[in-house]
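Complex shown without one protein chain; remaining protein chains in place.
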């Protein structure tokens, strides 16, 4: 029985707490938040669970095996480090850390102490992303050519990060999960207007294996869009996450190039067949994810979304930040 | 009565010829195409019009006042130059020329000889773009923040240009027409795969007046998309050109920033009101455009889409090409 | 302070209880349900509220002023009658009663005892229906010609009523609220297959003032549809309740008939102008409705959705049932 403590009971914390509460093989022992109102809400929602406003009563407590940190990104490093130093496994809200250096330090610490880190990339556990992953891994899509995502809406303008750090972690985590290749370099463009932080941004990621990815994120769109196109050799798919049914449509469409001897000889034939929209599993993503964390802690298995997955996302966010400040300069990924 | 000759009767030529044929104040005198089949079709479609396969019989003919050149871009410069030298006004298919240097030379020649050049940016004459232009010019939109266009579909892969030269001229011409500011620099990223020419590309254009524009063009999309978002201070609009009705939706949405003293004081309030979809004029765009050319030739007025408009588009295409070859390097526009 | 008791804490009861709990000028005193599990849930959700499994402790209790009955329709009459006899105001789930005779008896009893009856036609309090009502009452639509609603989806098949009694009460209540005229006769067709109850039905309602209404309800549709078209003299509107934004679109479209001297002289001209989609209020409908009930009880005002509104709906359901059993025989409404 894994004993879990929750740090942070604001917007997302209640969801994390509720799902750990109902996960198998674990028990939520204690919830900590500096805000007494949050603590009161926690007590009401999960009657049997202890609450505290003092961090040490949770992060250093001998009766806690794992800590879920659901606080702003600027606090992640200190909290996670302290939890690891006290021998706790760590579940962290995304993005993992504020810098890639911090991410590496936490990974190193966890490996040294033989503890698990998992970053809350919830989308990886949705029916949609699991189906996309399966279609790619099973070879249905064929070789991937491009990954093109649009995630735009009106608000919420953040006060301490730009739109890339706010919206793109979702897409980067999914892209990283789905595309086998290694990202090599990033170009980001965008515009700020109302503060120092960009409200609109366009991020191109070049991969080693000839794949290109592009993200369009925007806090100032009159319409909400959550659409990803993936172009493959054998199939192409459109994922519209705002559809209640038919979120994913797989098209038997593509091109075949019959002659590459010269540009004027280029013979392109177009294939256009049936479309199908697979039924997706409806299980709550966060429920699967919290269970996965508990299972990994118990069995020692490597989490799908471990510290390295978190690091790769932060590394790309950092590179995008560098590029956008220099108006699209190419930033190579280490 | 302006006497018009048509050079090129392939895919688009018949439309240009038909519209000049029915325009007021002009007469299509002769059609030239090197392909006898094309000439046969021309003769059938426009019985009273002469046809020829010899260019000189048209471009040097004393009974022709204006020449419409509807041929591949690589031929534009030579044909237009010869027409101008022979004292003909020139209507040219887009893009204007293969290089910006050629564009400038043609403009200079036309000005010297007091002849008109018009580049066929047909979209500027559609009901949709005319309505957008009006909304912007009348101040309905307020200050423009961004222009974000997506123009993707499956095919047609071109053999001699990349997807930017094929699809982006439409968007660049529209953007140039609608946005008052001066474009200053371009970043383009993309990927080729099947030939040396990029099949997917992402182009960011920075403007002097704090506007940003972005174009997403792709020949390898499973779905056809023709959508432009324009974010303004007072209104935001979505133009979906694939809608049969309601192509343009104008949203009374936006943000107001109430305090700029510091990032932590940033107070953002969101406005979300009615949406309206204006009725658009249905007149065929090419019909209005050919008439506009004839009217400009007759009255001496400056065409909306004159040589300079054509130059600006070619200049940006050239810059995008330079940038994409260097993986997104910032290319300043002269 | 109106003291409210809730009878029935199954699927919908918790919503009714929660909204009365937060309404102004009232207090939920006690909740009754025969099922101990339901009672346990109620106790948890509303800690300060008493619970009981014995009906008499609520429906006859001297410390209760008004009773909300959220139970199956077959029980409505007995429960409401007993509540009224004990001097309680009554809020009833829709449909009001199982027969129109029962409805009339309850209305008569309430009037005699000077008590309020309100039937839970929640849709009347949605932003969408309130906007439609306003557009009609303000004369924006002009004279109404037709009302055409489609409400179809897969399931839930009911065991004790047909699809008309399950889905059509919503549409009939809305139609009754929006259209000024008096319904005169009903034709209903449909089909059963899996049990004695029709799973699909089509209901036409003829009004006195030349209006026609039609309802399409179906438990066996592969897609969910919630769409209503209203044709008016000056405007026509489409209400798509599944849209998250832009639920209502008002079209400046219509016909004008210029000559009625004979069929061959009939000159029809079509008007097609702008469309607009008004912003709708987002307040929870049930919250407004429960507050309206409390306000009516306190001030003596007549509820929008009083017993007579409930009666008219039941009367039409009864007529539709008669008609459908006789394969579309015209049934006049008394």
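We call the chains A, B and C, going by the order they appear; numbering starts again at 1 in every chain.
To be clear about the criterion, a residue touches a chain if its C-beta (ideal position, glycine included) is under 8 Å from a C-beta of that chain, and two chains touch if they have at least 3 such contacts.
Here the structure is a predicted model, which is why all the values come from computation and not from measurement.
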Selected from C:191, C:302 or C:322 as touching the chain missing from the view: C:191
Per the touch definition above, residue among C:47, C:155 or C:300 touching the missing chain: C:155
Footprint left on chain A by the chain that the document does not show: 245-246, 252, 272-279
Interface with the undisplayed chain - residues on chain C: 145-146, 148, 150, 152, 154-157, 159-160, 185, 187, 189-191, 193-197, 200, 202, 204, 206, 210-212, 214, 216, 218, 220-223, 229, 231, 236-238, 249, 251, 253-255, 257, 260, 263-264, 266, 268, 270, 272, 326-330
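Throughout what follows, only the chains that are shown with their structure count from here on.
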Equivalent interface positions on chain A and chain B, same or different at half: same
Centrality ranking, top chain (CA atoms only): A
Centre distance in Å when chain B and chain C are each reduced to the mean of their C-alpha atoms: 54
Distance between the centres, which are taken as Cα means, of chain B and chain A, whole angstrom: 40
Residue list for chain C, restricted to those that touch at least two other chains: 245
